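The other protein chains are all here in position, but one chain of the complex has been omitted.
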Amino acid sequence: MRAFFANKLAVIGAAITGFVLLAVIAGPWVLPHSPTEADFLALLTPPSLAHPFGTDSFGRDVLTRILYGARVSLAVSVTGVFAAALVGSAAGLVSAYVGGWTAAVAMRISDLLFSFPSFVLALFLMVVLGFGVANIAVSIALIYLPLFARLARNMALVVKEEPWVQAAQLMGQSTFSILSREILPNIAAPLFVQIAIGIAFGIVIEAGLSFLGLGVQPPNPSLGTIMADGREYFQRAPWVLTLSGVAISIALLGLNLLSDGIRDIMDPKLRARL
Amino acid sequence: MTEAALIEVANLRTSFAVGRARVAAVRGVSFSIAVGEVFGLIGESGSGKTVTGLSLLRLLPPHASVDAEAIRFRGQDLALLSDDEFRALQGVKLAMIFQDPVGSFNPAKTVAWHLKHAIARRRACAGTGEGDWREEAAQNLRDVGIRVPERVLASYPHQLSGGMLQRALIAMVISLRPVLIIADEPTTNLDNLVERQILDLIRAQQRKLGASVLYVTHDLAVAGEICDRIAVMYAGEIVEMGPARDVLERPRHPYAQGLLQTSASLERRDEYLYELQGEPGVRGAPEGCCFAARCPQVMPKCRSTQPRLVNVGPGHVSRCLLHDQ
Partner (left out) sequence: MISEPRAAAASDATMQVRELVLDFSAPQRFRKVHPLRALDSVSLDIAQGEILGIVGESGSGKTTLGKTILGAYKPTRGRILYAGRDLATLPAGRWGLLRRDLQMIFQDPLSSFNPRFTIESSLALPLRLHGICPKGSVSGEVAALLKRVGLGPEHASRYPHELSGGQLQRVAVARAISVKPRIIVADEPVSKLDVSVRAQVLNLLKRMNRETGVSLVFITHDLGVARFLCDRIAVMYFGRIVEIGATAQVFADPRHPYTLSLLRARSAAPDDVTTDADEIPIAIADSAQACNYAPRCARRIASCTRARPALTIQDDGHASACFVPIEAGTAERTEGIAS
């Protein structure tokens, strides 16, 4: 723990992420405006006290829309990535330990999914599954599943050769117990790092899909749809696109620094133990 | 310290930066090695024996700090040499045999490549030597007991067994014609039979070259075979030092005595072995004797008074309050 606080970037990352989370969860309750109600008297007004981020072409408060949109992005991204982590890691663990035909087949399918560039795969999945927010979560889950599977499998392959795993086998521990107690805790750290990175990318994917109109449908806000709108009237009201872009960047920055920090504390601790 | 001393170390102190603290690995070690002498440094984990050897050759990582009143090689203070000047000595006059031979070889190059470079280095420094390096390399390998040098020369490190690799490493070191060889537990990872042969080899080559050897080991028996003089280290200090026979047959420090009693009880086939209590490497009271926590003959004043090295025989010293009455 002390090591984490010593790493300045990690602390900054945690702080930013924490702030973003707080804003996203608590913000919409605090702010007076509605994200969807139009106010035709205040179209495209620049940032002011009443509207810190200005208003968009429907007179809606941009800040409120960003916060609501971020809720959706985060919810979708977190759901998708956690699903990928749970299913993927489990698959990777089992395939590393049990091996055999099914493992080989599962890995090949995983490789197949993995070989597509993520956004192209996302587009394809959206077409197949149909548009909508829930399906974005499913797409994100499918995109990241192979990553977790391979990561978990590679690490488990190494850990399963460790003497303490052999000791557990000789003691007669069940396969489930060995996987969950002897192997999993010792491969968890990089998986958590990957989750943090995955959430960041998930946000980008959701934003991208919504930007193209395949995700969240108007008038519901999404970081992507806000940016799409903002792009249309960029000349007249640059603040919409700019500020929503900045908002995404800050969230991503926070998540990335946090994940770097987690990775850093895991590493030197291992080295110090030697 | 006489003029015949090849290397003299006075009050060597080495410590490592760990987080915000400094951990002392070597706390004031002084010894000298004469020309052609085999000097043994015996100790367990935490004794500082390996760090001592590495300190002499400036092979420690950047977070280590090495300090000494003097480290003299042939009368010249090594601390005054710049890095470049030291590097000229390092590896040629001062050579090292590491514990794990695998790490001393480039896995992507053959043994021949390694020997060629060692020979070339020596020739460049000494400015002598003609003739095909291959013949010299083959002869070096024959000198270390390899019957078919051509095959070994053409091999890559991973194709050779641990014993063969260690021989090749010794051949490499010999081809440098060093004046001082620091051998850090060179036989620890080897099987007993191979160890026997390698020990004989080191001794034979050392005599032939007239080189001095600083032999670092935890194995009393091995030290007894090969060393002329021995220093026993514990928790960063030398606790006993003297001629090998004297230290091994009539040790005066309780730690050395304890080690000897354990092997004696093994020899005698006692029902249960003589045991030294506690763990090595843990320093007892900071102000007192480093061995106080484990000493079977500990006295109250041992925890508060630092013992100094005291004469207990001709050329034989021991760091214990028992002798310092």
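We call the chains A and B, going by the order they appear; numbering starts again at 1 in every chain.
In the analysis below, contacts are C-beta pairs under 8 Å (C-beta built on N, C-alpha and C of every residue); 3 or more make two chains touch, one makes a residue touch a chain.
Being a predicted model, the structure only gives us computed values, none of them experimental.
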From the list B:41, B:57 or B:259, pick the residue that touches the absent chain. B:259
In the full complex, which of B:44, B:69 or B:228 touches the chain missing from this view? B:44
Of B:69, B:100 or B:219, the residue in touch with the unshown chain: B:219
Residues from subunit B at the interface with the omitted partner, ascending: 44-45, 145-147, 161-164, 167, 191-197, 200, 218-221, 224-225, 255, 258-259, 262-263, 265-267, 269-277, 279-281
In the complete complex, the non-displayed chain touches which residues of subunit A? 162-164, 166-173, 181-182, 185-186, 273
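Please note the rule applied: only the chains that are shown with their structure count from here on.
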Per the C-alpha centroid definition, the whole-Å distance linking subunit A and subunit B comes out as 55
